[in-house]
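The complex appears here without one of its protein chains, the remainder shown in place.
So, chain A:
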Amino acid sequence: MGRVQVSDWEEFPRMENDFSDSQLIHHFRGILVAVTKGDRENYDELVGYLHPKRNLNPDEIAILLTTLKALSGAASYIDSVHHEALLFAVSRMSLWNYGTDVMDALLELIISLAASNGKYLDWCLEMLVKHFVPPYYLLDSLKQENIIDRKTKVLSRVHAALKEIADLVPLAPLRLSPIVVQKMPSVFSKEPEIVMYADNMLRLESGAIGEIVGSTMLPALVDRLLELDVEIGWDGILQEDGKCIFEMELEDFTEFGDDENCDSMPPSELLNRKKLQGNMVVDKLDSLIVLTFLHLESCQSSGRLVEVFDVLLASFQKTVLNAYKSKFTQFVMFYACALDPERCGVKFAMVLTDMFCRDVNSPITRMSAVAYLASYLSRAKFLSAALVTSILQSLVDWCYAYCKSHNFDMNPRAHQVFYSGCQAIMYILCFRLRSLMDIPRLKLQLLNMPMEAIWKHKLSPLKVCLPTVVVEFLRQAKAAQFFMTSETFVFNDVLESDFSKAFGGMDRLDMFFPFDPCLLKKSESYIRPHFVRWSKVKTTYDEGDDDNDEISDSGSDASDDDFVDRNAKDMIDDDMMVTVEDLDFTPDLNKMSITPKSSLKYGFETRLDQCTLMPARIRPSTSPESL
């Protein structure tokens, strides 16, 4: 094989007419074959052209282009043993460093290699996946216009190439999935890097080969979210204080911060959020969750949210549900449910109920499921009262059946699933009782549930469950005239003697409420319109003047986001979202204010110091081993 003189190379761009493509390809084949016979001279020169250099001049670009094109013609002659140097040189090339001509030529070579020999398939896929993120030196300048332009060019080509490979090698997507997951940046990588990579994963999910790779991409992303989630320690956010779950969120609403975004949240939550600020992991997690939210939105608009939700649900059941007190990742599920309440929202609740009720699941899974269920039903603004009632019914039925079959004395450890079920019922009712009582049909259903028998059972759930929940529940139940026998409240003594608190230190049930307010700044703004805050819950014992109610009735359609610009009084008047959905009020129940009493009791200043001590929305249990 004759050696191509350097002068010949330089003339290639001008010699296209003289040198046909096929001649060139034949020449390259010759060079590649010669290597197997020991003649490496031309080959080494060829490899030399492929080594990445900075600032190529037009001639060099032309040579590179010709070399790549000819190589893709001779792809089936490339041998992984003899042409290792060539493959290595190609693997070091990055699309991000070249113009579109070279990009196209390089991708053509990669595609030809992938299709010509099964051995190179993984190598080619890895090579393409590597381009999901730019080289390190470009990471910081990603916001510049020319870099954004280049990003679009590179990524659209990479995804098109993946599609083309999938067309030529139909099983390629199956091999792509593990590669994408494996090459995913670690939790310690820079924020732009991991966000961009995740963006590409989601693009694959919604792309042409999404049908095959989609079922891997989302779970992998959720797993990474979870990894980031657990990187954020509890200590940063929370202080253990079982004192009060509800009061925490009630802390004074009348004070407004300067930051508009933060107006809507209680000061203690702000404090928590400030604690999280500046935490790199938190920022990464926040951005990734927002990215996932946006993806879910696009799925909804393209009408495939239900399929995506099924994938998410499966991954939720597998990982998130059993992760020890995941803090933020679960909001992906919450948002997906919020986007399609009728299908996804209902399905989520049903699946969780089913997981709780089925004996085959482990106690830990069942307890987690019911904790998620309770928190979800309480916090999701988009769920209908009828659904909540029907799920309450099944929970009560299950607990009642358990009581009947277990005639034992109180034993928190042995009957933890039962107690967690009871706590869930109470927690849901703390949030929903008032709104359910407003609908006569549901009120009747509630009154017919055998709850009293459960609370009175020898297992004494009221003494074991979290005191805060029990106290709040009994308070509301009393106000709603539940459990009344001849005009006295059955559980009066429990309330008065503060019985349950005495058990506070005893193997108390887990205080895990997964959908407590999200502390991530960006994600929270997506969640907010769909989220019920305790401060806005209308309780049965809220008494108020009629004026407030009239205002709230009339203004009830307004989103609770609007209150930012109003004064505190109006804002509180509008805190009706829970009951507002069911406008079927009975007049006497309407004569109640939604103003949280405790918030009036304590001023912001007086509570501020305490807030720092007990700012928890999400609280770890004193007895983690109970989970």
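Methods note: a residue touches a chain if its C-beta (ideal position, glycine included) is under 8 Å from a C-beta of that chain, and two chains touch if they have at least 3 such contacts; residues count from 1.
Simple rule for what comes next: contacts and distances are computed from a predicted model.
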**Fill in**
Of "Elongin-C", "DNA-directed RNA polymerase subunit", "Trafficking protein particle complex subunit" or "SURP motif domain-containing protein", the UniProt protein name belonging to the chain not shown is "DNA-directed RNA polymerase subunit"
**Prompt:** Of A:E84, A:D167 or A:E211, which one is in contact with the hidden chain?
**Reply:** A:D167
**Touching residue (missing chain; options A:A115, A:I425 or A:I454)** = A:A115
**Request:** Using the definition of touch stated at the top, determine which of A:A74, A:V213 or A:V417 touches the missing chain.
**Result:** A:A74
**Request:** May I ask you to list the residues on chain A that touch the chain which is not drawn?
**Result:** 21-22, 25, 73-76, 112, 115-119, 121, 167-171, 174-175, 360
